Every structure is written in C-alpha cells, then in structure tokens.
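One chain of protein is taken out of this complex; the other chains stay put.
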Amino acid sequence: MNEFLTMGGYGFYIWTAYGVSFLVLAVDALVNRLQQRKTLQNLAQFHQTQHNPTNILDEH
Amino acid sequence: MADFSFFILMQREFKIASRSVQQFLLPISFFSLVVLLFPLGLNPSPQLLQTIAPGILWVAALLAILLSLDNLFREDYEDGFLELLVLSPRPLALLLAGKVAGQWLIIILPLLLIASLFGIFLGLPNHSLGTLLISLLIGTPCLMLIGAIAAALTVGLQQSSVLITLLLLPLYLPVLIFGSSAVQHASTGLSSNPQLYMLSSLLILTLTLAPLAMSAAIKISLSQ
Amino acid sequence: MMITHYLHKIASPAAFYLFCGRCLPWLIALFFIVLALGLYGGLVTAPADYQQGDAFRIIYVHVPAAWMSLFIYLVMAINAAVALIWRIKISEVIVVSSAYIGASFTFLALVTGSLWGKPMWGTWWTWDARLTSELVLLFLYFSIIALYNAYEDKRVASKAISILALVGVINIPIIHYSVVWWNTLHQGATVTKLDKPSIHIDMLIPLLEMAFAFNLYYLISLMQRARNEILKREFNSLWVKKLCQESSNE
Partner (left out) sequence: MTLRVENLTCWRGKQALFDRLSFTLEPKKLLLVEGSNGCGKTTLLKILAGLRPPTSGLVTWQQTPLDAMTEEYNTHLKWLGHDNGMSRHLSVIENLRINANLFACEAKGIETVLHQIGLKPFQDTLVKHLSAGMKRRLALARLMLGHSSLWILDEPQTSLDKAGVALFESLTSEFLDQGGSVVIASHQPLGIAPNYIQRLNLSACH
C-alpha cells in the first residue's frame, strides 16, 4: 500500500494533480447546485406575487 | 451621384480627422512612449536592443492600435449615427469596412514614419527597416479589422476598454508572432518571406470575414 | 424550412428541460462507474512507463482535460452558429453554459500540465507549443465569460458571445500553428515535445475511459447549467409556474 502512495517518488505531483482535478470538478458541481436552488427560490417567490403568468408560446 | 458605399464613410473619417487632430495623434505618441520605455527600462547596450527591437516595435504598434479602438464607434454610437447606418439601405458591412479603412489610413502613415525612426534608434540594421515597414503595412490592417469586431461588440457597454483588451490579445497573437519574427529574420540577414506570406494570408482572411462579423456585432449592440 | 421547424419542436425549452431532468440521474451514475474504471486502470493496472516511471500517470488527468477544453470550444462554436443562423434558444443556452465548464477544463489542463512538467524538466512552466496554446485558449474562454457578464440583457449577451465564439474558433487553429511554428523557431529540439509516449494498450484503455468520464461530466454539468439558464429565461412561462408550484408544495 505504501509504494502505491509514494508512486515511485512522484507521489506528490500525481496526487496534487488528481486532487486539483476533482476539486475543480466538485466546485463546479457545487456551484451548479447552489445556483439551481437560488433560481428556484427566486422563481417560487416571483410566482407567489405574480397572479396571472402570460403563456409565452414556446416557439423559437 | 451615389458613391460606392465603401468610400462614403472613408471620406467622412478624413473630414472628422482633419477637425479633431488630437484623435489620431494619440496612438502615435503612445507608440513612441512605449518604445522609449524599453531602453530606459533595460540597459541600452546596442546588442541587447537590436535583438529585442522587432518585438518592442511590434508590441508598441499593437498596443497603439488597441488604444485607438475604443473610440472607433463610441462617438457615432453616442450621436445616434450608428442607428442610421444600420437602418440605411446600403450594406452595413461595406460601410463599416470603409470606416475602419479610413481610420487605418489616418493612423498608418505617421505610424510607419515613427516606427522607422525608432527602428534606427534601437539599432535595427538598415536593410531590415524595409521589412519592418512592409510587415507593419500588412499586419496593422489585420489588427484594425479584428479590433473593430471587438469594438463593435463592446460599443454599448460602459467600461469597455479593459474588456476590449481581454477580447483582443488572444486574437492578436498570430499577427504579432509573424510580424516580429519577420523583422527579426530580416535583421539577422535571413529572408523573411515566409512570415510576410503568412501575414498577407491572415490579412486576406480578416479582410473577407471581419466586416461581416462587425456588422452582425453592431446590430447586436444596438438591439439592447 | 422543414429542418428548422423540426429543430424548433424538439428544441423547445420545456421539452429540453424535462428531457435533461430525466436523464441526469442515469448520467451521474454512469459517470461514477466509468470514472472508477478509469482511475483503477490508470493508477493501478497500467504498468509504469520505462522512462518517466510513475509520473506519466498524470496524463490520465492532463490529456483528457486538454482534449475536453478544445472539444467544448468546438461544441460552443457549433451551437453559436446554430443560435445565430436559426435563432434557436437552446443553442444560445448551451453556448453560455459550456463556457464555464470549458474554462475549468482548460485551467485543469494547465495545472496538471505544469505538475507533469516539474518532475520531467524541473521547471513548472515550459514555453512548449501545446501548453502555450492551452494558456491562450484559457484567455479565449475568459474573454467569452467576461463579455457575457458585461451585458445586462442576457438574450443579447448570448448573441454577442456567439459571435465571439465563432471568431475565436476560426482563430484557434491559426493561434495553435503560429505558436507551434514560433516554438520550433526559437526552442528547436532542446525541449522534448510534450508528446504522448507511444502508448501501450494497457495504458491506452484507462486514458479512453478517463476521457469518456470527463465527457460525461461535461454533459452533466452542461445539462444542469442549461436547465438553470432556461428557468431564468423562461421565468414567466406557464410551465415554469406549474413547476414552481409542484416544487413548493413538495
């Protein structure tokens, strides 16, 4: 197990590279999730006040 | 009597330039100041200056053009003249191409004079000055045309000069690379034809595509 | 005229929103499976490289990220063209949503590239042609994101960045080959090109798995961001109101 961690002496570089990669992907996923929740809250609040939404036809 | 669309705005640019001379002196003085910085910043030993002279001259020319782009469409946008251009029966791409050509013609002559002057100051050998002028003649219209697209995209925004710089630097790289290496090769006695051919192919590419992108960008900026 | 009609029908925001909602869970599950396979293959089973030893394992993150950064820009450019020519809302949304993910993949490629360069050449940054054009690509992404945020009206903003994406995609090959030309001109053969070593089959399989995993991640993130963007743009359609009521009384 130990030589797996040291990776033939390059352990630091390899694990930092992988660590940074998954950190960036995780942050991206997190930001997506937060924005999704914020938009849904804004919309829910907006639709509480707005009584009659006009039906914009969904053509182009 | 109706002139060819390309020349309408070009004549207009000359008239405007003759009235507000300050507008086109700015890039030239900026160019000379930037070039002046390098010998003062580094040690003025002739060998060092000679090797970096092509790079300095080209970067300074690029920055001078970048500076003059911000008010390329700004005044016409504020006066409402851009709306008239968009709503005129003439092809917008040709009109805007004429306008950019006018601006280029105004800037290029003094720029070439000053560039050759500073070329000598920086110790460029005489036979490479010719290549410097040719490469500037071919390269600067590329810079103006690509820059006009960015200027058109950002004309409606407030602090657009920073944005223009960010938009343009990645797109300016090929012209800078081939331009400065053309002069470098000439100063070391090698033939700089391959670089000049590449520059002219870039010029032809931007000449054909940039006006279309410019007119689409102007229409979008005005539709805010 | 038939194509545009068909495109409008399937590409209506509501249909796209529901479609993404349905396949997201599957994609996330598939992503984790393929990622696990790729990591296991790359880190454990792949034999060490005879030259670089274990350091070459960074390619399992660096190369897929580099591929993705270019691939995403191409997807953005194609959608930009579709958005400008046929004015399809979904393509506009895809262009906007891909910009952020593309930028993060390019940043990743740069970081892992320099991390790989340190053990190999002892310096964090080499003016190697591919790393330099990757850096320029990062600035291309930043310029798109900056231009998008500079506009207040987001519909106009997405048209503006579509033009910038098209101008950018024409310039990418030009920038790449001028940087390669510039690099070989000045550096010559002193710096070994950052080329993939002639790859053994056991090494190649995990690389393709990782590339597929990154592609899946791009799809997932794109769909989430696109759904979010659609909600913001269609905020007053009936289907959005129904959606809000459903989610609020859950």
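Labels A, B and C are assigned to the chains in the order they are written; within every chain, residues are numbered from 1.
Simple rule for what comes next: a contact is a pair of C-beta atoms (placed from the backbone, for glycine too) under 8 Å apart; a residue touches a chain by one contact, two chains touch by 3 or more.
The structure presented is a predicted model; accordingly, all values stated were derived computationally and were not measured.
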(message) For the chain not shown, which residue from B:Ser29, B:Ser45 or B:Ser88 touches it across the whole complex?
(response) B:Ser88
(request) For chain B, enumerate the residues touching the unshown chain of the complex. (result) 1-3, 8, 12, 15-16, 19-20, 75-76, 78-81, 83-91, 219, 222-224
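The criterion applied here is as follows: only the chains that are shown with their structure count from here on.
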(message) What pair of chains is linked by the largest number of C-beta pairs in contact?
(response) A-C
(request) Determine the centre-to-centre distance between chain A and chain B, using the mean Cα coordinates as centres, and give it in whole Å. (result) 41
(message) With centres defined as the mean C-alpha position, give me the chain A-chain C separation in Å.
(response) 14
(message) What's the distance between the Cα centroids of chain B and chain C, rounded to whole Å?
(response) 32
(request) List, in ascending order, every residue of chain A touching at least 2 other chains. (result) none
(request) Quick one: which residues in chain B touch 2 or more of the other chains? (result) none
(request) In the complex, go through chain C and note every residue touching chain B. (result) 84, 136-137, 139-140, 142-143, 146-147, 150-153, 156, 159-160, 163-164, 166-168, 170-171, 174-175, 178-179, 181-182, 185
(request) Can you check the complex and tell me which residues of chain C touch chain A? (result) 4, 8, 12-14, 43-44, 48, 53-55, 57-58, 61-62, 65, 86-89, 100-101, 104, 107-108, 111-112, 115-116, 118-119, 217, 220-221, 224-225, 227-228, 231-232, 234-241, 243-245, 247-248
(request) Spell out the part of chain B that touches chain C in their complex, as residue ranges. (result) 146, 149, 153-154, 156-157, 160, 163, 166-167, 169-171, 173-174, 177-178, 181, 198, 202, 205, 209, 213, 216-217, 220-221, 223-224
